[in-house]
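Take a look at chain A:
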Amino acid sequence: MKKQMHELMKRYVLGLIMLAVVAAMLPAGARAVTLELWMHDHPPRIPLDKKIIDEFEKANPDIKVNLTIFPYSTFDQRLQVAFAGGQGPAVFNNVSLNLGQYMASHILAPADLKALGVSSNDELTAKYGVGLNGATIDGKVYGLPTEVSDYLCAANNKLWKAAGLDPAKDAPKTWDDMVKVSEKLTQRDKSGAPVVRGFDFNWTDPVFMWLTFNAMVDQAGGTMVNEATRKVDFDSKEVKKTMQYWSDWVNVHKLGGPQYTGSRDAFLSGQLAIECTVGPWFDSQFEKAGISYSFFPIPRWADAVNDRGFNTYAYFMMVNANADEATRAAAWKFVGFYASHSVDLFNEAGLFTTSPEVAALKGVTNDPVMQMWLAELKKAVYSPRIPGLNEVGDALGRARDRIILQHEDMDKVLSDLNSEAQDIIARQ
Partner candidate 1 sequence: MGSIELKSVSKRFSTFEAIRSIELKVEDRERVVFVGPSGCGKSTLLRLICGIDDVTEGRILIDGVDVTAVGSAKRGVAMVFQNYALYPHMTAEQNMAFSLRVGGVPKGERKEIVRSVAAILQLEHLLHRYPKQLSGGQRQRVAIGRAMVRRPKAFLFDEPLSNLDAALRVDMRLEIIRLHEQLKTTMIYVTHDQAEAMTLADRIVVLNHGNIEQVDTPRNIYHHPANTFVARFIGSPRINLIEVDRLATAGLDELLTVAARAFGPKVKSVGIRPEMLQLGESGPFSRYCRNVEYFGSETIAYFEGFDEALLAAKATGETHFQPGQAYTLSIDTSGLVGFDANGNALLAR
Partner candidate 2 sequence: MGASVKAPITRNQKWWGLLFVSPAVLFFAVFAIFPILFGSYLSLTRYNLLTPPVYIGFKNYFALAHDRKFLLSLRNTGVFVLGSTVPIWIGSLLLALVFDSKIPGRTVWRALFFLPVLPPLIVVAVVWKVILHPYGMVTAVLSPFTGLGEIPWLTDPHLSPILLIAINNWTMIPFFAMIWLAGLAAIPDELRYASALDGANSAQTFFLVILPLLKRTAVLVAALSTINAFQAFILQYELTPDKGGPADTNLTLGLLIWKYGFQYFRMGDAAAASVVLFAIILLVTLIQLILGRSKY
């Protein structure tokens, strides 16, 4: 009896040890991963985000995705502080303009091809389209596009008609035309202040200095900051030409200026007849505001060297390089899954991602605006992806205000800017 007891005990203990070993081995294979995912707010996209996450979690029961949405206006700032504080999310949507800064800070993990289920970058490009180029640096892919964007000009049909103009025929092709058309569209009150303006630049954020001002310099054949060599050239005749145009716009033609509220909002409220930082992805907003509109391409300089509109930009879903290996693999798996919903993103949230599926959609191939937009997108380039872009952008914005608002000497301001930008980039 006693011996039996002893035997039983022995087996029991052995069993316990076995269990413990198995338990210890289990998580190594199938430990649950929770991915923190940060997205900026874009109301039409949110339901889709949730749907994709649900699907993904169902297909991968060992991975949980925790979505946090941030207001658009503070998203960049919050993301950067989170990374700086060592609390960055595993997966995040990031705008192309931040790329240089993030690369320099070693935040971005290169694509895990295995997790993405492909064997080469080419295969990846075939699957997700040329939009990938924006996140490809030195042959490595750092994110999959969730939105690739470029700008067209939109005309307020009603205001055009009131001025006796027709967007189809009278749309300005050159920047000089833009002045003439805007003058016709502008309605002024007794004091001469415009009540309705024709076109105006988007002055709200230094980022538009890159997307629009930089692009106009580029059209003229200049390069403010060379992405590859990091060479700075703000003292060029192309920059001066562009700056002179912006300055004349405000001070000579008096067609607008930084004192006005954001150009998009002004357009939506019927105070602006042309707005050129929009695209087909903005349709829902026009409709909501009850505005009848027509698109036309961004004008060029009459003597343009490069036939491009404004700069393109994109959002890429990216992975935190500081996450552990298992998390990174799970993260890339999710990124691939999310980006493969390009058709949903286009149909439900109006976000274009360059994937072949989207390009082949009837709504794209049959739509003249989409075709116009795609043609412009193909020509467009990204703003330089350098660290310190925002700081140089702030300096550029200040130089602009000094010339336009404070009427300082342009040569002096631009040479100041040149040395300042050089310092900024050198210190990165």
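If you want to know what made the cut, all candidates are chains of the complex that A comes from, given by their letters.
We adopt the following convention: a residue touches a chain if its C-beta (ideal position, glycine included) is under 8 Å from a C-beta of that chain, and two chains touch if they have at least 3 such contacts; residues count from 1.
These numbers were taken from a predicted model, which means no experiment stands behind them.
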Task: Identity of the candidate that touches chain A (this complex; choices 1 or 2) - done: 2
Task: candidate 2-touching residues of chain A, taken from the complex the two chains share - done: 77, 80-81, 83-85, 101, 104-107, 189-191, 193, 195, 203-206, 258-261, 388, 390-391, 394-395, 397-398, 401-402, 405-406, 416, 420, 423, 427
